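This is the structure, below, for whatever I ask next.
One protein chain is absent from this view; the other protein chains keep their places.
Think of it as A and B in the order they're written, each chain with its own count starting at 1.
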Amino acid sequence: MLRSNLVNIAVIVLLVAYAVSGEMFDAPYNITLATKVAILGMAGAGLNLALGYCGLISFGHAAFFGLGGYVAGILAVHAFNHQPIFLGWSGTNQMIAIWVFALLATGLLALLIGLLSLRTSGVYFIMITLAFAQMLYYFAISWPSYGGEDGLSTYLRNGFPGLNTMDGMSFFMVCLAWLVFVLWLSSRIINSRFGLAMQAVRENPVRLAGLGVSPFRVKLTVFVLSGMITGIAGALYTDLNRFVSPSVLSWHMSGEIMILVIIGGVATLSGPVAGAMLFIFLEQWLGGLTEFWQFWLGLMLLLVVLFARGGIIGTLNRWRAS
Amino acid sequence: MTEPVLEARALNKRFGAVVASDQVSLVLHSGEIHALIGPNGAGKSTLLKQLAGETASDSGEVFLSGQSLQGLDAVHRAKAGIARSFQISSIIPALTCEQNVLLSFEARERRIFRFFRPALGNLSSLEAASDYLLRVGLAGREGVIAAELSHGERRRLELAMVLALKPAVFLLDEPMAGLGPEGTGEIRSLLQDLRKEAPMLLVEHDMDAVFALADRISVLVYGKVIASGTPNEIKSNSAVQEAYLGDDI
Partner (left out) sequence: MSVSLFAEQLLNGLQFGIMLFLMSAGLTLVFGVMGLINLAHGSFYMVGAFACAAMASALGSFWLGLAASLATAAIAGVLVETIIVRRLYHRDHLDQVLATFALILVFSEGTRWLFGSFPIFLNIPDILSGTIDLPFGIAYSKYRLFIIAVGILIAGGLYFLIAKTRLGVQIRAGEADREMISALGVNIARLNTIVFGLGAALAGFAGAMVGAIQSVEVGMGEPILILAFVVIVIGGIGSIKGAFLASILVGLGDTLGRLFLPGFFGFFLEPSSATSVGSALASMLIYLLMAVVLFFRPGGLFGKAA
C-alpha cells in the first residue's frame, strides 16, 4: 500500500512541478502540456475503473469523452450567441453548470450503451463498444447544426467563480483539482465493499452470482461511473482547446485513452497519469524529431506489449519491491 | 412429516441428444446430508447447476422451503438461501482470504453497493470474517492473497465463503476432489460441522466419506435417479451394484 502511494504522489508532484516550471520560466506551452496530461490522465483513470479493475475492455470510451466535449461546446456556443437551445434557455458558460450537464449526459449514454453491450462479453463487448462510439462519431460528422466535420469553436474558455480561466495556470489548477479528486474517488471505490465486487466480476463472475450479487448490476454501475469520469475529462478538453470536433469521438481517441492506461499500468491508481505523461512526452519529443513519430510510437507500443507487461507503474512497483 | 428444505420435482435437461437430467426428483430435509453419487457423466454437476439456477431446466420445478424458485436465476437463488461450492474451487484469486470471506459476508448482509467506506473498515465484519476463517482452519491466513493458497486451502476458503452466506441449503460439488487422505479427513470433519448450519446436498466420489457422512444417498445414472435411500439400503440395492458400485468397490 505505502509503496504504491509513494509512486502515486510522485507522479502528481512531477506533473505540478512541470506546470510550475512553465509559469516560472514564462513557457505557457508547458502549462498547456501539463493541463493536457491532467485531462487525458483523468480520462484514462475513468477507463481504468472499467478496464483495469473490472475487466471491461471498452474500446468506445471516446463516446463519453466526446459527448462531454460536445456538451461543453454546445452549451458555450449557445451562451455566446444568446441563441436558445430549449424553452428559451440559451446554454451556459459556467463550468460548474456545464459539468453537471456533462455528467448527466454521459451517465445516461453510458447507461444506454451499458444496458445493451454488457449483455455480451469478450470480443463482442470490445467490438460493440467500438461500434457505439463510431455511431456517435458519424452522427457528429453528418449533423450540420454544430459544425459537422469542421467542429465547433467556443471562442472563450468557460468561467469559474473567482478564477480567470483564460490564465493557463488557473485552468491547470482546475484540471488538477479534478484529477486529484478522481484519483481519490477511485481509490475509495477500489478499496470499498463495491471494489471487492468489481474485482470479483473481473476474476470470477460466476462466484459473485453464487454469492447473490448480480455481476451485471456491478458492471453497469462501474461502466456508468467510468463513462461519467471520462465525460468530465472531455468537457475540460473542450475548454482547454476552446474547440471541439468529431475527432474526440473517433476510434483513435478510444485507442489513445486505452494506450495511456496500458502503458501506464492497468489497475494501478496513477498508471493512466503516468501513461499520459509518457504519451505527451513522446508526442512532443518524437514529433520534434520526425514527422512520422507515430511510426516509432507504434513500434515502441509493440515492444511494450510483447516484452514489458504491467506498464510503467507496474514495473516501478515491481522494481521497488525487489 | 415436515416440509423438506429443498425439493426438486421432475427436473429435465437435454443438451442436444444427450439427456443430462431425466425426471429427477429429490428431497433434502432439515439437518440432513443427502449425497448424490453416480459414475462420471451421470449428470450430477448439471443437476447442481439446475438447482442453483445456473442452467435453466427444460421442465420441472425446484422448491426451497415450499417456495417455488421457478424463473429465478443464480443470483436470486443465492439470495433466497442456496449456497454452492464448485468442483474447481471458486474463489477470487486477486483478493486476500479475508477479502474473499468479507465479500461473501457483505453480500449476505446486502451491503455490496457501498462505495466509499473501506471494506476493511468495519470491525464487526472483520471479526466475522476471522471467525469463518478460523472455523475452516485458515486462522492467521487473513492477509494471504488467495492465488497463493495451496489446493487444500482453496477448498477450505471456498467453504468459508459459502458458510458466511448463512444459507438455507448447501450444494457442495466434490469438496474433497484432488485432496490427499489427510485433507479428505479434515474436510470430512468440517462437513460434519457445517451440517449444524444447514442441510447439505453433497456430490462426492469418495465413497468412504459418502457412507460415513450421508443420511440419505441418491444414485444418478445417465441423468436418472435409479435408487434413493439410507446408506445401508443403497449398499444392498442390486440395481446400484450392477450399475455403479460393482465397478468401484
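Worth a mention:
Following the convention adopted for this analysis, contacts are C-beta pairs under 8 Å (C-beta built on N, C-alpha and C of every residue); 3 or more make two chains touch, one makes a residue touch a chain.
In this text, all values refer to a predicted model and were calculated from it rather than measured experimentally.
Counted over the whole complex, the shown chains touched by the missing one are A. Note on the undisplayed chain: of the listed residues A:Val16, A:Ala97, A:Leu111 or A:Met135, the one touching it is A:Met135. Here one chain is not drawn; of A:Ile96, A:Leu116, A:Val206 or A:Leu289, the residue touching it is A:Leu116. Residue A:Met127 is the one among A:Val16, A:Ile85, A:Leu111 or A:Met127 that touches the chain not shown. Looking at subunit A, the residues touching the absent chain are 51, 57, 59, 116-117, 119-124, 126-128, 130-132, 134-135, 138-139, 141-145, 251, 255, 258-259, 262, 266, 292-295, 297-299, 301-302, 305-306, 309.
Criterion: only the chains that are shown with their structure count from here on.
Spacing of subunit A relative to subunit B, judged by their CA centroids, is 43 angstrom.
Subunit B meets subunit A in the complex at residues 52, 54, 73-76, 78-79, 83-84, 86, 90-95, 99, 102-104, 106-108, 111-120, 161, 165. Subunit A meets subunit B in the complex at residues 188-189, 191-197, 199-200, 202-204, 206-214, 217-218, 221.
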